[in-house]
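Note that one protein chain of the assembly has been removed; the remaining protein chains are unaltered in position.
Think of it as A, B, C, D and E in the order they're written, each chain with its own count starting at 1.
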Amino acid sequence: MFQALANPQRFMDFSRWAAPLVGIIAVILIAMGLWLTFSVPEDYQQGDTVRIMFIHVPAAYMAMFCYACLGGASFMGLVFRHSLADAAGRACAPLGAGFTFLALVTGSLWGRPMWGTWWVWDARMTSVLVLLLLYIGYMALQAAIDDEVKAARAASILALVGLINLPIIKFSVDWWNTLHQPASIFRAGGPTMPAAYLWPLALMAFGYMALFGSLWMVRVRSEVWRKRANGLALQAAG
Amino acid sequence: MQNLAIIRGERLLFQGLDLSVSAGEAVALTGANGSGKTSLLRALAGLIRPHAGDVRFEGPQGKLEPEDARSQGVHLLGHQDGFKATRTAWEELLFQVQWTGGTEASARQASARLDLDRLAGLEVRKLSAGQRRRLALARLVASPRSLWLLDEPMAPLDTARRAVFGDLMAQHLAGGGMIIAAVHDPLPIAARACDLSSAMGPSL
Amino acid sequence: MQNLAIIRGERLLFQGLDLSVSAGEAVALTGANGSGKTSLLRALAGLIRPHAGDVRFEGPQGKLEPEDARSQGVHLLGHQDGFKATRTAWEELLFQVQWTGGTEASARQASARLDLDRLAGLEVRKLSAGQRRRLALARLVASPRSLWLLDEPMAPLDTARRAVFGDLMAQHLAGGGMIIAAVHDPLPIAARACDLSSAMGPSL
Amino acid sequence: MLDLDPGKYGAFLWPAFAISVLVIGWMVVDSLSRARHWRKEVERLEALRSEAKDPSRP
Amino acid sequence: MNGFWVMLRREMAMAWGRGGGPLLALTFFVATATLLPLAVGASPARLAAVAPGSAWLALALASLLSLERLFERDYEDGTLDLLALGPVPLEAVAFAKGLAQWLTNGAPLALAAPVVAVALGAELRLVPLIFLSALIGGLGLAFTGGIGAALSLGSKRGGVLIAVLVLPLFAPPVIFGAGAIEAFAGGLDWHPALGLLAAYGLAAAALGPFAMAAACRNALS
Partner (left out) sequence: MNGFWVMLRREMAMAWGRGGGPLLALTFFVATATLLPLAVGASPARLAAVAPGSAWLALALASLLSLERLFERDYEDGTLDLLALGPVPLEAVAFAKGLAQWLTNGAPLALAAPVVAVALGAELRLVPLIFLSALIGGLGLAFTGGIGAALSLGSKRGGVLIAVLVLPLFAPPVIFGAGAIEAFAGGLDWHPALGLLAAYGLAAAALGPFAMAAACRNALS
């Protein structure tokens, strides 16, 4: 799979139909998820605010998932020196930053009615903020070095170093007792959430994932084109 | 502007040096390593203060204030050329030219003259040693100042470019300019020799 | 250590360059500005990765790993000499010598050889261009490495010092060393010429 | 059966959804417009090149 | 005066140039403000009390970091030689540099300061004053900071040396700026503190360039 797609031309051929297809799947999943989001009963404790969960939790998962992808792409780029891997990394970062931002904002909008505060500096939230800073650092570093190959390699090193933040985010709720919920889905012993909430959550989560997949492919495509355009411009300049 | 510079520098390195340069004249400063060529050029530019003696400038209308003469009539090109590694060659050239009193048009001309047009968009960091030196020389050509103080200007240039630079210097002199250049190899133009080694103690 | 280096570099700058140097041989790299002399030297030192082709080193006992050969057998002297402006000449020399495998005694000898003893206590910042270059050359002499990669080594030296440096190079070659030097002026020793301009497109 | 009245929590619920729509919308628009821009650029440069290569055409 | 504009334009271009410019300064600001609660603990009451002051502290430190490069690069690469031989005196060059520093770093930081303060728990009504004091204060920080940057030219440990030279000079604006906010929050008269802050900024802008130019000349000779 990786070998096959590592060839830019083959990737372009594949993503040409895959990107729109996955995009359509994303729209369908999110539409169904939204429908369920507003039709499940209120939570007896949290009331209507529980509906924020269906956009908060998927965004939070995606924030971490994108960073994992970024780490994977960075690793491939560093080891195999493949330009498509660099493009893959570059494509992850702004999307990941977007989802992280959403996780922060929706979490904070949920925290106000639930905990009575917009923001507390607990470990979970802070480590998510650190994740956003890492995304920004990745993009800033890439922008600050002009040589593209060097920029990509430097940013990849940073991405790999930043990977340690992922377990910190994941386990922060277990290591420190904080305001934030402990894991109720991905935990040893199975999910503890009512099934009625599990469905919209799963739909939204997969919808977000598909959306990311589709946009990621679009962005990698534009990276490939950008490289090609730069090459052509250089040729034209002699 | 036609200047006449009368110079009497005196430093621990050398004493009682007398040197005067008039319009159209070139001086090739020679001397062993450490004999004070660079120091002399910097003293002429007013960057260091001579231990004794003084530097005077004269224009066609008589004496000039050293500050005015230096801020309008002197180009100093030392080992360091003042280019920012991450800006493009053209951005840097344009700034240096405008700063020293030239215009965008003259910068463009100088860039053509020194064969820099194809390098204009490159970052300075990527230029080779000789390309970078040519960029520095372009400033001298683009903004007219009458006294050029050059510190080993030709070292990194290849043979063809040395000839071009020789032409530029000859043209500057023909236009009434003055050149004082510290060199180890002979200049490609006729120049009065001034050997600093004779004015000082043992070489370092 | 007696090395045989076989080099096949290939870059956007030049293609299909083949060059091999064996013990006791010197190569004078020439070429117009921007023809890739500096890039070639850096590629030989392993600092940049050639676009295609590879660099091989051979010792008396056959092939050497490039890493080992470079970490023990190569001296690179570029435009930048790696001296800290605010440390003294001796401190810097001693560090560079020890780092490249020499000893304090050999540093002392090299300093005497290059006439640096009187400058040893000065801060590097205060050295003149030629004095500083001599300090850099002292490292080559003090720690024995067989391949010298030199980038315009002689530009700032005065005539007397060029002769001294010529002797040093001759001695290095006589001891089985190798030299690849990028130059614009001829070297003061017999050297095989290698012109990069011929292997590339139009000069920049 | 859609429950679109979150009561007193509307002030938190709706902004959360609105900002999600905005950010996701931005991601979509930015990705697509970038791709479009560079695709156009490649096409333009390729057209230029084929013109240059083919001197018979005006 | 043409030379002054050439200089100012170059400085602005270099600061805003490719790579983000003020964005990076902002990010640093935010990050510093993030570490504070981690360090002093997350209790909201405790944080809210120190919020405006800490925003000011972060402002001063963020300015400090971007200051180091103000002259050093130009000194090392020979630009300063060129600047000394230009059409306007070094004093004008120094003024242009300070001004550009204020416009490209101080102003964006002033925009961010209220946001950070509110995030740390400051009251919303403080926002305009925090912005204003940060903006005015930035002027003083830029010009006094420039003095430190020029003085430490050619020294071995520029960064830390600047900090040591400059922090005492930063104390008054921090006192006045944070004091004005404190006074306003406590319902007291905040005008005198703000006036002092403005006076300090203007004095720094008026006198700083002379000190900077003298320090540069000294480093060159």
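One rule holds for everything that comes next: a residue touches a chain if its C-beta (ideal position, glycine included) is under 8 Å from a C-beta of that chain, and two chains touch if they have at least 3 such contacts.
Fair warning: this is a prediction, and the values are worked out from it, not measured in the lab.
Trainee: Among A:Leu134, A:Leu166 or A:Val224, which one touches the chain that has been omitted from the display?
Mentor: Answer from the full complex: A:Leu134 touches the omitted chain.
Trainee: From the list A:Met12, A:Ile25, A:Ile145 or A:Leu232, pick the residue that touches the absent chain.
Mentor: Among A:Met12, A:Ile25, A:Ile145 or A:Leu232, only A:Ile145 touches the chain that is not shown.
Trainee: Under the stated touch rule, tell me which residues of chain E contact the chain that is not displayed.
Mentor: Per the touch rule, chain E residues meeting the hidden chain are 17-21, 24-25, 27-28, 31-32, 34-36, 38-41, 46, 49-50, 53-54, 56-57, 60-61, 64-66, 68-69, 76, 155-161, 163-164, 167-168, 170-171, 174-175, 178, 182.
Trainee: Taking the full complex into account, what residues of chain C touch the chain not shown?
Mentor: 42, 45-49, 70-72, 74-76, 78-87, 91, 95-96, 98-101
Trainee: What is the set of chain A residues that contact the non-displayed chain in the whole complex?
Mentor: Within chain A, the residues that touch the unshown chain are 78, 123, 126-127, 130, 133-134, 136-137, 140-141, 144-145, 147, 150, 153-154, 157-158, 160-162, 164-165, 168, 176.
Here is the rule we go by: only the chains that are shown with their structure count from here on.
Trainee: Please indicate which chain is farthest from chain A, where distance is taken between mean Cα coordinates of the chains.
Mentor: The chain farthest from chain A, judged by C-alpha centres, is B.
Trainee: Find the most central chain, measuring centrality by the gap between its CA centroid and the centroid of all protein CA atoms shown.
Mentor: When every chain is reduced to its C-alpha mean, the one closest to the whole-protein mean is E.
Trainee: How many angstrom between the C-alpha centroids of chain B and chain A?
Mentor: Spacing between the chain centres: roughly 57 Å.
Trainee: List the centre-to-centre spacing of chain D and chain E in whole Å, with centres computed as mean CA coordinates.
Mentor: Each chain reduced to its C-alpha mean, chain D and chain E end up 38 Å apart.
Trainee: Can you list the residues of chain B that touch 2 or more other chains?
Mentor: Touching at least two other chains: 79, 118.
Trainee: At least two other chains touched by the same residue of chain D: list those residues.
Mentor: Residues of chain D never touch two or more of the other chains.
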